[in-house]
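Note sheet for the following structure.
Note that this complex is displayed minus one protein chain, with the remaining chains in position.
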């Protein structure tokens, strides 16, 4: 079972990220994917998130409890959701929009300038697809093919091509990064030095106001 | 316990008859009187009735079940309610408005031309008070004083005097009639010849549509 | 102005008695919409309120009627509306607002027979569960049921007192017969009537928190116009009254709404018992059915049955504890109601299988034949 | 026109699945008013209905919405509306009209947290008793509760089928999570979907009686415009449909309204059981809580507890018989609901004291932590 | 009881000969037909009907012009006219 | 981004000297104040505020006529002017 | 001819009535029956397929109309006749849908539906019997009660400004607006015929005597007295500006056909618009192929 949270601010296409991922695993990767969204009037313009639970079996409990992957596309969202990330989780973020704070030891961190990449492609609205591609490359919880197949119907037809390009841009960047990381890891191959932080109390996070 | 039904058609002041009687016994005769009315949109212009239960104790069951006194001021109402009158009940009616049908043996019948009397007094709207007076005289379930005391507040102030006169007219007529009856009874003094009709099944009458 | 309390003996209907009770209780704003058989409450209020410095308004519908009394209540005035089934249904949304914002007010439902338009001029007790559950979401409120015009007078005062004390809408669940019958109603001297008014805040205004509970769990309530600058919302709110979209805020709010009722049951629940000392068959009854029930109990006693009657004046909150206790010692409950068995279900639930709760089926439109109740008593005694 | 049944696999929300289910079931008129979290049902219907020859209208409020679908239903068309708490409350009066006139229609309530405006964007199950008792007077209706988008599709079809078969409004009591979550929904081939339509009258028109029951207690229903000249009223009516202001007419009408449901419980009540063969602790659950409940059961089994789950798909009429039967053999019921314990009361009542019905308190706004349910299972097993 | 004698919209009446029929027991004696018959040919009868009202009767049956005014204004569906045979 | 430069109701502005204050972190960058300042003395700053928007800054602070236009049109209560000291 | 001999008596109007429900409940002299006859007369004269006519009422004395006319007829809930009728019409556009109800029903509790249906130009005919009060419940003040008139919830006289319903309907977009009294039986009939022949939201207000409550409480005499008042004080003004047709207590009543215009109905707008935007794939709704 994988638990993923996409987060950012209203208007960045965060909900869409969850939908595409959920659809990809459910319809094209032969798994079960339940996508939920934090929904509130106050989502307008402030922190916003979508969650996907991916599982080989039917998903019962519909929410994520302790996400292992957190995708952050805004500072607010990062600050809000970082604490719930599992001690051994993965943090994926937009390097231009999020300034990292000191991190818990075992958390793996991967950054991509998704907004900048998107702007380079002509419009920052593609940032979420760059991010999704990057997430797909890094996380390996869903196949790139499935993700691309999931796009029609979830992005405007006339932008489908551009969205795929954005996705690929992010994906390639992620794969590259992983490859680099492997190299480095082989070079260094050091175990973590600090003991892991004590696990936070495991309760399902209350639905936060947003 | 006495159970009385006043009946007639909408506009004759039938409800008022019940109210005055109920008020008289309750406030001035030191008994308990519960007045209910058959209430329905269809009361408009057709048969209409009010019921009073008079008792020395608190009235629990609020409806009459088998009235012992039926006051009828219209043919319709007479035909509708006559069957429920107790076998030994008293029927009081307006002689101009009700044509009697063959009656059960033990029922006592007293007629008064209340509408005609009222018209003679200047307005048929006083017919109900003539009838009330007559009823008071005949039935002896409530005192004439109590009835007269009950009038203020239940008849328009400017007509109070006239209403009292109408009441007295009916009352005197009733007392006279009773007196005459007594005389006759002393003359004849015969027991009833026919056996009483079998009592109808005692169920509370369903609230009739009217 | 005329005196508000019409001390003396009157021969009036339940509806009029209810209006007189309201005025005696201090009600000075009444907004309603006509409906049989509750219209006479409005008609009497329309006539009486100008006498005593109050305001009557006939609103454009029942939704507006209840909204108007909620608003008026926040000015510090005691308020009431009166309606029947269809209008009661329309009030459900704003009843929830009243509960959620803890706005004192009294809602009279002179019940007729439903569902839908049903038998609009005939009696029924079909709205008893609706009184408890008719608005969306969970909540607690108070409902009381008068059995006579005299009750209508006193129970309306009781309704106001409970409503003010607990800052909760209180329902007076009368019915057509009680509303339309005329009986003697004795109105006591004004000084013999105990009146309760909502707790008022003390202390510094700048430290005031709208929903900070007092000792009995009920928060003092200022009138608007006094400078407290309150914010009142039907959203889940915190103690300041501010919207707070969290589960914690919801829990706290619900705990307060529920607690102020459930922790004061002894004060809120009014019941009466008749021949209950040795009763093994207990009629549980409310409203007009109490009277047919009592008739049946008297009959049953004459026949040697140990029948008694447990009367619910307060129907909601339901006297769960007393039923539980009784269930342990009695043979059966008999619950005559003018519906298909609503409160019977509550009795059944609270009896925990220790004693059956037997209904006396009736669809409304008329009262029970006491014989039918008697028959059920006999069967239950077997 | 486009095909009504979108056969294939879709990744959609419960709200959209509900709309697709309606269209697959043959719904061709939808009147509604927006409200979170049910708006998406309307939005999807607005987009889809023109495709399939149906009509969408956004009415001026929820009262108009339900009135419009009742009217539309009498033309022979299958109709639906969708709303949430506050709108549901506003529909209560006309829900009664639908029941009383035996008008088939489906009302979706995507529940949010109340009371009042509450937590409008968060989930709850606080309207379950309202679903049964929210309108004035006595009546019976059907309510079903989906647990997933896939359920939303099938259960909406089920709702239409039951509504048509029994001529009764059927409530689909979803909730915000089920309505807003996206999951895979498989829509089968049109010919694999069983559809039921209301019974139509046969025989001579001049002998036709609008409410003359057929074999299963349900009267055939003509469409208007066909020359039957029906008269339909919310007043108590006789078999011709004519108003009849008598207790007898009321009794007959209520017997029919009640009988058609209560005499067909086997057909109407749908439930599911999970690991119930040997269970001694039984979770009774519905809607979204089924999923947290199942999670807890699996956990409990792992720990050696004999836990099982009894799922109510049909919540109303309540599966009284099954609960009674279970109560005799199980140790306890555990009833997790996103309310203060509504269906728990029904379980308690039907258990007759033979097994306790233990709630898992929750005020809504979120789902249960499965651990809380597990804890209750453990306690119950003691 | 005659307040006035010309209904407001007589202008459309085609003059034919009519036969007016009164369904007496339906009548509630409102007097509308009597008051508004343009031919003034209806009067209250002395008879009481079942309901206790005096239904109208025709005073000059031959005058009826079959204008249907009585028919339409009658709130009780108690009177109508047809072309005279 | 300049569409036009005269607000609709400038006529009522009394010409005094003003001091405009921007509460930067409240700003959501809608640009209304900038667009409608009759003195054209506001511009977007390069700075990001906490919320990630570029709040306005004064380009010619001395030009402010204390007309309060920016103050009232700002939907975020983020800018206001007072009489210059 | 004695009554007993007339067994064959049958008022032609009976074809349009549920005779098994007559006598009706209305009071002697109540004008609602007159309006029903006018309605039946209009139906008789119309060329409509009578099986395709539906009548919808709310609750009230007038609300009972649905129970007496022999069409598909609906006695719904108080104030909700119009949205119910909207459902009928939209789900089967072949129907002619007539709402027949009281002033309280239509403009009191039902006011919102009234203004929105007029705004949408929903293709229904609304016949509103205005008796200046809530009659069925015993004569309460209504939104149409003239100033100073006395009613049970205005026991000292009404002090609320009343609605001018014709103006309200007009302001909301009704395409046909007429007002008559129940004395104007031929005009009422003709108005109903005209409105039935039109498409769009039509509104016909008929001022009608409530003898038992309104008249009695205000000491206005019986039905004949009220009709006399209508006779004396009504003034025909076709095409009158609806803003000018207010009604005062026992004052002048301006009657006439005030509005008669053509404007695409809700369904026509829907069809035109969806055809334009969706193109061929859209099958116009309610239009026989």
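Lettered A, B, C, D, E, F and G in written order, each chain numbered from 1.
We adopt the following convention: a contact is a pair of C-beta atoms (placed from the backbone, for glycine too) under 8 Å apart; a residue touches a chain by one contact, two chains touch by 3 or more.
Note that this is a predicted model, so its numbers are computed, not measured.
Of the options C:5, C:42 or C:59, the residue whose C-beta touches the omitted chain is C:59. Summary of contacts with the chain left out: across G:74, G:134 or G:163, the touching residue is G:163. Contact with the chain that does not appear here is found for just one residue of D:43, D:93, D:151 or D:348, D:43.
For subunit D, the residues in touch with the chain missing from this view are 33-36, 39, 42-43, 46-47, 50, 56, 58, 60-62, 86, 116-117. Counting over the whole complex, subunit F has residues 1, 3-4, 7-9, 12, 21, 23-26, 28-32, 35-36, 49, 53, 68-69, 71-80, 82 touching the chain that is not drawn. Taking the complete complex into account, residues 109-112, 115-116, 119-121, 143, 148, 156-157, 159-163, 167-168, 170-173, 243, 266, 269-270, 272-274, 277-278 of subunit G touch the chain not shown.
Here is the rule we use: only the chains that are shown with their structure count from here on.
The geometric centre of subunit B is 55 Å away from that of subunit D, both derived from CA atoms.
For subunit C, residues touching at least two other chains, in rising order: 36, 86, 116-117, 120-122, 245-247, 365-366. Counting only residues that touch two or more partner chains, subunit G has 26-28, 30, 75, 77, 136.
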